[in-house]
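Note that one protein chain is taken out, while the other chains of the complex remain in position.
Coming up: subunit A.
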Amino acid sequence: MSEVLVLVDHVDGAVRKPTYELLTIAARLGEPSAVFIGPSAQGAEVAEKVKKYGAQKVYVVDDTEIKGYLVAPKAEALQQLAEKTSPAAILIPSSVEGKEIGARLAIKIGSGLITDAVDVEDGGVTTQSVFAGNYTVKSKVTQGTPIITVKPNSAAPQEAEGAGTVEEFAATISDVAKTAKIVASQPRKSSGRPELNEAAIVVAGGRGTGGDFAPVEGLADALGGAVGASRAAVDSGWIAHTFQIGQTGKTVSPQLYIAAGISGAIQHRAGMQTSKTIIAVNKDEEAPIFELVDFGVVGDLKSVLPTATEKVTERKG
């Protein structure tokens, strides 16, 4: 069986959940191999983690010559690894960085690229959600080695014992790949809440919060969910851009999405329309968000949310 390369999603060696989802998907297409681009000293530790999700091989690409630059060196490393292993497919996390690595790699190796897949079946048929979630598209790569970027939450990680054999891979990084330098990097502070991409429950606030996110955060915490926002709230400077949901923010597909003080513009819907259950709280009964809801409250979020938070906390006892 051919190998399927999975680019490990990690922050300073801490493996992130999408990696396990990708390994699970990779097993449908061939034999999962993890590719860890990071300090080689961390290779063994990463291998211990990814072998639990079926990684047979773990290619460790030391990042001393890679980490100071934007995406191009990573694409080169993957190109060289692809040439060595002739994989059946290459799976990459669908982050901003992942998509750009995939883009460069696709041109380098002359292979088709599919971005933002929410599912990949055996045979390599991908599912994407497009036009603001209004359409589902199935596609396939028809040229070269399929390169597929996969969105978080696209598969439930399945434990499977892999050999996890570590193989150091020395990539040669060219000078042209080292031209966009990372001059400074400031890690994002954790909010202590679940990651927006991964959360089962998301409570989001919009312009209707008037800038006070406390009611939104309170309900999110009572339900153990993440906090999100509309662009209007982000543009007003009330909350950081990383919390924005929609076309130019994150796409989420949680079990439960609660929109408070959000009108439901198409660009916002693009980021949340595929959520399983949708609830809205809005003063205006004509707000388009109500067209999408499983349950809605026409009312002032400033009173509805805090009272609901109290009641939820009470019930939980």
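As a convention for this text, a contact is a pair of C-beta atoms (placed from the backbone, for glycine too) under 8 Å apart; a residue touches a chain by one contact, two chains touch by 3 or more; residues count from 1.
Basically, contacts and distances are computed from a predicted model.
Name the absent chain as its UniProt record does, using one of the following: "Electron transfer flavoprotein subunit beta", "D-2-hydroxyglutarate dehydrogenase", "Potassium-transporting ATPase KdpC subunit" or "Cytochrome c oxidase subunit 2".
For the chain not displayed, UniProt's protein name is "Electron transfer flavoprotein subunit beta".
Among A:Leu113, A:Ala171 or A:Ala232, which one touches the chain that has been omitted from the display?
A:Leu113
Since one chain has been left out of the picture, which residues of subunit A touch it in the full complex?
Subunit A touches the missing chain through residues 11, 70-72, 75, 95-97, 99-100, 102-104, 106-108, 110-116, 125, 129-144, 176, 179-188, 201, 223, 231, 241-242, 247-248, 255-256, 266-267, 273-274, 277-279, 281, 285, 290-300, 303-305, 307-308, 310-312, 315-316.
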